[in-house]
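Our next item is chain A:
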Amino acid sequence: GCGSNGDTAASGSSTAGSSASTSGSSESTASTAAPDKITLQLKWLPQSQFMGYYVAQEKGYYKEQGIDIEILPGGSDIIPEQQVYNGVADIGVTWVSSLMKYQGQGWDLVETAQIFQKSALLLVSKTKAGIKTPADLKGKKVGSWFGGNEYELYAMIESAGLNRDKDLKLVQQDYTMDQLINDEIEAASAMTYNEYGLLLESGIPEAELSKLDMNEHNVAMLEDCLFVNSEWLAKNEDVFVRFLKASIKGWEEACKDPEAAGNIVFNVDKSVSLEHQVYMAKEVAKLVVPEGFDAAKIGYIDNKAIQQTADYALKYGLLTKAADISKCVNSKYWEQAAAK
Partner candidate 1 sequence: MNAAAEIQIESVSMFYKDNKGNDIHALNNVSIDIQKGEFISLLGPSGCGKTTLLRIIADLLEPSMGKVTVCGQTPKETRMQQKYGIVFQNPVLYDWRTVKNNVRLPLEMMKINKTEQNSRIEKQLELVGLTNFKNHYPHQLSGGMQQRVGIARALAIQPEILLMDEPFSALDEFTREKLNEDLLRIWSKTNKTVIFVTHNISESVFLSDRVCVLSPHPGRLSAIVDIDLPRPRTREIRETPEFFSLVSKIRNSFEGV
Partner candidate 2 sequence: MNKNKTLVLLVWFAGIFALWELGAFSLVNIFHDKMAASKLPYPHEVIATLAKNWQTLSEAGAVTFSKAATGFALGASIGIILAILMSISKIAEQIAFPYLIVSQMIPVLGLAPIIFNLVRNMDASRIIIAAYITFFPVAANMLSGLKSVDIDKRELMYSYAAKKPSIYMKLMLPFSLPYLFSGLKIAAPLSVTASILVDMLGSKNGIGVKLLYSLYGGTKDIFWASVFTSALMGIISYFIVIIAERIFIPWKKEFNTKAGED
């Protein structure tokens, strides 16, 4: 089971719940009433991976919706599901499979929007290692971040007929690409938008790299999504819809002009080079609005993709019993928000 389903939330879909509901979604009234405070917990550092929220913040889209947003950066010691459940943050960004795992353990969390429509996970290797297909991973040392990020790899490995315990050696990666550069591992996990770019920026020519894409090998699982605590949602439906509206607007704008979005994120935090931030923005745009995807549907939850994610999660051991998609996911708010 996935904890409480969307029904409780649906029952309160009237505007009665929230004190700020009178300000509604009308964009003009926001300035009079005190804005609603919302905290958003990111899964990782403030970077273009989350550009939609930063653009929305920068452009005042949240303010327009009567929302005072605080964006909490993530990190290696931060687990968004726990942050949201504990009330440190109201809304979180996480990977779908990870969320499902929490839901399966009884955490009363629900996914409300799917920002990334594609998997961004790659297995990158140096061409000299000769890894062109998943089957070539046999006998290799392969890096993963683990902690829930390993299941797409499992799927890829086993879809190539390999045994993940016997045929290769999976080791942990420390969130940098140094182990690959240093030849300590032969294939490394990398996100298209971040680590892969870092590799290129470190001076390794693209020609010397080969990558295995989860999407191409049909083992993709969904990544960045928005989720909330069901209890919180029940009390804050209106605010949440307004949050979604602003966020979608932010993402829309960001995907339209990733260069500008990268700049905005760079201004939030300058520890990563502008060049890389822009690179990331461009790559992320491809995930949020893939080719052929209607930009108006940003955040759309594709139940088929969700189902595939759940299936792989079950098949490769993340979940011990099948997830009930209908209870894990609630599209209603996204539908409200996306309806112009």
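Everything below uses one rule, namely that a contact is a pair of C-beta atoms (placed from the backbone, for glycine too) under 8 Å apart; a residue touches a chain by one contact, two chains touch by 3 or more; residues count from 1.
Quick note on selection: all candidates are chains of the complex that A comes from, given by their letters.
These figures come from a predicted structure and were not determined experimentally.
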Selected neighbour of chain A [touch, this complex] from 1 or 2: 2
Candidate 2 contact footprint on chain A (complex, rising order): 41, 44-47, 72-78, 82-83, 86-88, 175-178, 181-182, 198, 201-202, 269-273, 276
